[in-house]
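Below, a portion of the complex is reproduced, with chain positions unchanged.
Letters A, B and C mark the chains in the order given here, with residues in each chain numbered from 1 onward.
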Amino acid sequence: MKAAPQLPPASAWMPLVARALEEDVGTGDVTTNAVVPIDARGTALVMARRPLVTCGLGVAEAVFAAVDPSLAVARAWNEGEAREGDQPLLRVAGPLRSILVAERTVLNFLARLCGIATFTRRFAQAVEGTGCVVVDTRKTLPGWRVLDKYATAVGGAESHRMGLFDMVLVKDNHIAAAGGVAAAIAAVRANAPAHLRVQVEVESEADAEAALAAGAEWLLLDNRSLDELRDLAKRFGDRAVLEASGGVTLESVRAVAQTGVHRVSIGALTHSAPGVDVALDVVGPA
Amino acid sequence: MKAAPQLPPASAWMPLVARALEEDVGTGDVTTNAVVPIDARGTALVMARRPLVTCGLGVAEAVFAAVDPSLAVARAWNEGEAREGDQPLLRVAGPLRSILVAERTVLNFLARLCGIATFTRRFAQAVEGTGCVVVDTRKTLPGWRVLDKYATAVGGAESHRMGLFDMVLVKDNHIAAAGGVAAAIAAVRANAPAHLRVQVEVESEADAEAALAAGAEWLLLDNRSLDELRDLAKRFGDRAVLEASGGVTLESVRAVAQTGVHRVSIGALTHSAPGVDVALDVVGPA
Amino acid sequence: MKAAPQLPPASAWMPLVARALEEDVGTGDVTTNAVVPIDARGTALVMARRPLVTCGLGVAEAVFAAVDPSLAVARAWNEGEAREGDQPLLRVAGPLRSILVAERTVLNFLARLCGIATFTRRFAQAVEGTGCVVVDTRKTLPGWRVLDKYATAVGGAESHRMGLFDMVLVKDNHIAAAGGVAAAIAAVRANAPAHLRVQVEVESEADAEAALAAGAEWLLLDNRSLDELRDLAKRFGDRAVLEASGGVTLESVRAVAQTGVHRVSIGALTHSAPGVDVALDVVGPA
């Protein structure tokens, strides 16, 4: 039974929250300071304007707390829930100035995180029942790696390696530099930490054979036709984990998943997920 | 005659570069360190796979330099140029390990910055000749404000306020808190720094009259029909700068621009610009 | 009715507090650690030795809290109040070691912030009834911009631009580089964000005419005689906001204000405000 993804340690994303507030608030919200009385209090709802998968509520709470620890925030939805539009995600109450100062930063975080989770969920649902899983990539936004990957997990994808450090992935440039697949994997086995799994991008069946013979555990099959994938899955599917990649869309993902590969990785989950429409409505005094 | 936008001071975005490298490279590229000889050298091209407007070459250069100051990087295109696909943007030469370590971070930066510039350019071209300009918003990605807005400028949009600190923008919540448009603007004039311009979101012609009478300089017209915009432009267009906003698309932007408003602001420039397809090809030894 | 200035977001000045404590306390207060029992408690008053305008109480509270969150601090005066000397500003109670560790840093902050507010208040009072306002400049102490400008606001001045980013101010070097006032302002209108107001330093009536014709909104009149200011005010006072600057003193400020200019900016508010005499007296056990 699958556990809910755990939001990464705050130390891994609070610097981004701090920077986001600095760039938006800077030396102060000149409008709010001028117009809203310093002792005004308010209650506001963070609203989903359209259907979405909630993601990033903990980050939004941290933004509110960073602006003003006296703000009281309550969740109206659970993280990861899919709901219809025009429903509140969060309720926040306290000094009205603080709510308005935090507004745009909270919404910008949620628009992206819910956006990725919502988009990913559609891919995950598209492959349901095939036995193949959707996985993300390193095509995340600079500065957002852990949050982007948390959002894909909330959406239902599996995380691929976090960075260059937590898995060996031998790609074309490595193979060229080493002088062939077998030499590349031999170098990996001699030099790379053995506790890291080894995946190799292969261009042909011969390469695949060589890779497995040399000790590769996973094969990456980039930009292959469905027929090629089916052939490779038949031949290697019980000897290695097979991952397909390359231009997979919502339209094509199920067909790819049905070829027999174990994983399909999709850069678009993070580089092309559209932001969702969220807004903050002040609904009354605190 | 319009000057080329200046890339913001590095101090405003180098922390993002540093963080991007940390999250991707971490304690080291285990594959490259294992497979590529420490003294191997290479030359690579950063390629545009599809037509795009170049943006972020200076950032990409900074990424390469942060990984290894001995890498030599040369620009094949100028910042802001629009070209067809399958052309190189940058040429980089030096230690092959360093090129491969920097690869993904460089590409992730360029995919977004070129993506925003390319998307924005289409909006800018759509309004050409109307006298109306396209402007961006604060719906940028947290941590990316200055780079996102630089990319919209490269694309041909005009920058709206950078944050809550460099312009007064009185919105519905402020008006409600103050008890009306006139009271809100009176508070602005009493309390906000006078060197900042004052824009007010107005819901009706009466509000617009009240706002101008109270000293507002710009009016924000959110989610209005084309007819309403035309009426407002006729009545107020020579007394204030009028800005239309709300759900404007590539399809609708020219019609909005032709209503007579002076500016049209579009959140999608930064919250929904699709990433462009860029790649790094190793083409030979250094 | 004027609202009290809001202390800028703590994120904008807590780094200065942290640094101030590091440079004073470093690896520990060797004297206090040696002499004062670890469980000794005390109550102390932060005293104004001479008449002053209180400013920076929130900063002082943050210093005490940074040293020891268990210290209880209460305000005896309100921010911005002017009082006679020999009166307490703050009362602090808790571990005596913590009070003594924080003492000098608290006093150094208050001496400057109250100093600027007190000095500025005298200028603000000097121009009362003239319709002209006193404004500050960018001649603040490096690292202190937001606090220095907060203190001038508490004193009664209006804030000029916060930095190079939140207003266009065309000065002599810009005009020379552009080849004249008109060319400079044309460049501004073509290239600078339109949401920023445009002020121009003018050397002559001809320049002033050219500037206004080209679209300047404010004029800066630097180092002019009272007669010149009166003439310029008569001619341009209802077409632009006029700001006088240059060597204005407490003695001369009212005369300048009476020439008809709208603003008089004074660098001395921040570069020459004398520190005020504040001290910490331990008055008993906690």
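Here, a residue touches a chain if its C-beta (ideal position, glycine included) is under 8 Å from a C-beta of that chain, and two chains touch if they have at least 3 such contacts.
All values derive from a computational prediction rather than experimental measurement.
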Number of identical chains in the entire complex, 3 depicted: 6
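In this text, only the chains that are shown with their structure count from here on.
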Pairwise touch network: line, ring, star, complete, or other: complete
Chain A on chain C, rotation in degrees - Cα superposition, rounded to nearest 5: 120
Chain centre separation (chain A, chain C; CA means) in Å: 45
Chain centre separation in whole Å, for chain C relative to chain B (CA means): 33
Sequence positions of chain A contacting 2 or more other chains: 25-28, 33-34, 37, 101
Contact footprint of chain A on chain C as seen in their complex: 3-4, 6, 8-9, 11-12, 145-146, 162
Residues of chain A that touch chain C when the two form their complex: 18, 21-22, 25-28, 33-34, 37-38, 66-67, 97, 101
Residues of chain B defined as touching chain C within the complex: 1-3, 158-162, 165-167, 187, 190-191, 193-197, 199, 218, 241, 263
